[in-house]
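And then subunit A:
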Amino acid sequence: MEASTDRSTAEPLEFCDVTKRYPGSSTAAVDELSLEVPAGDICVLVGPSGCGKTTAMRMVNRMVDITSGDIKLGGRSVKDRKTAELRREIGYVIQHVGLFPHRTIAENIGTVPGLLGWDKRRINERVEELLELIGLPPDTGKRYPTQLSGGQRQRVGVARALAADPPVMLMDEPFGAIDPINRERLQNEFLRLQAQVRKTIVFVTHDIDEAIKMGDRIAILQEGGKLAQYAPPAELLTYPASRFVEDFVGSDRALKRLALQRVRDIDLWKAAAIRTGAPVAEARASIEEADVPYAMLVDERGRPQGWLSDRALAGERVTEELRSPAHPIVELDDVLRDALADLLSSETRYGAVVDHDGALAGVLSLEVIQQFLHAAPTDSPTGADLLRE
Partner candidate 1 sequence: MIGVPLAQGGLKIQEPGGSDACAAANDFCPSWIAENIDRYWTPLLEHVYLTVVPVTIGFAISLALAIIAHRRRWLTGPIITVTGIFFAIPSVAAFFLLQPLTGLGYNTAMVALVSYTLLIIFRSITLGLRNVPVDTRDAALGQGLTSRQVLWSVELPMAFPEIIAGLRIATSTTVGLAALAVFAGAGGLGTEILLDKRFKSNVATAGGLAILLAAALDLLLLAVQRLGTPWQRARA
Partner candidate 2 sequence: MSVALAVLGDFGEAIEFIFKERESVSGGVQIGGIPELSAFGATHMKVSIIAIVIAAVAAIPLALWLGHIGRGDFLATATSNVGRAVPSLALLAFFISFIGLGETNVIVVLALLAVPPLITTTYVGVRQVDRDAVDAARGQGLTGMEIVRKVELPLALPSIFGGLRTAAVIVVATATIAPLANVRTLGEPIITPQTYGFVGQLGAAIVVAVITLAVDFLFARLQRAVTPAGLKLAEPAARRRFSFPTKRSLKAT
């Protein structure tokens, strides 16, 4: 890890009653938007077309003029200095990247450092550093944009925005033009990158799933540029503030919440784990204490083999009579939504949950999940958390 990326140069960003009105238009494009983004957080602006999310973002670096209100970067108004100077301090990533085709990748990445007057050596070092950070081979610097794939260009766009180590970054649907498979990869990579560099980011998207995955806080805007709700993803999903937010988030918001959790995060049911040849009396006692009326046969390492039938407990010692196999088997690290999918596609009520060693750690069922969903959220997980082991 390079020391230079440790620098926490991020600054907080604040929208203060920001309004944008275009001449000749009766409705505002952005209507008195007020929100605060803490330093190092990703704030996602999301909403239907025409809701003003891109306009709001572009007011931060004054690509769009502010009609009234103010935007403060680290406490200082963005109107405070010359636009070109302001923009050199803000990272800017747009959907189609906009790399200069007549410049090499290295020259593209080094654009802002060049404008800021860095010397050649420093720029070259920085370009090398960034290429490594975004996972591209060092000789990419000599190539031209037309020689790269869409996904590679997108990554270069991010590197370019980070080049001068700006305190704030603006990203306008950066992954919108990428195919779904690579988009997921890029999103994950970006979240890992953000975990290292921790920039304050304003991220615009029209895709609520992307918003939930990427955001530390989400601002949902509705038509007319009004803020409908500003909250962390879990809160948004659990307590939508209005009909509009409910509709926009989607009727499957419960499932979306599950996409943010891992199996380990929730309270699982206990099941009796019995080995072959164990005394039946002991076995029955275990079953009494458990949450589940059936016992799971496990091997000497605790790994589930199958659910025991009544005949297995008929004699003195437990025999290997199974009523059903141990499927589905779910891991503690699985995303809860995927685990639910497994559960739904099998015919059993209970899914066996195993730990890293494969040993039985608990039982998952539809009811367990329902209980979790109905309880008040105790934490605020984000998509970024999900990427951490």
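Candidate entries met the following condition: all candidates are chains of the complex that A comes from, given by their letters.
As a convention for this text, a residue touches a chain if its C-beta (ideal position, glycine included) is under 8 Å from a C-beta of that chain, and two chains touch if they have at least 3 such contacts; residues count from 1.
Just so you know, these numbers come straight off a predicted model, no measurement behind them.
Enquirer: Pick the one that touches subunit A in this complex: which of 1 or 2 is it?
Expert: Per the touch definition, subunit A is in contact with 1.
Enquirer: Quick check: in the complex, which residue numbers of subunit A touch candidate 1?
Expert: 61, 63, 83-89, 92, 94-103, 111-112, 115, 143-148, 160, 170
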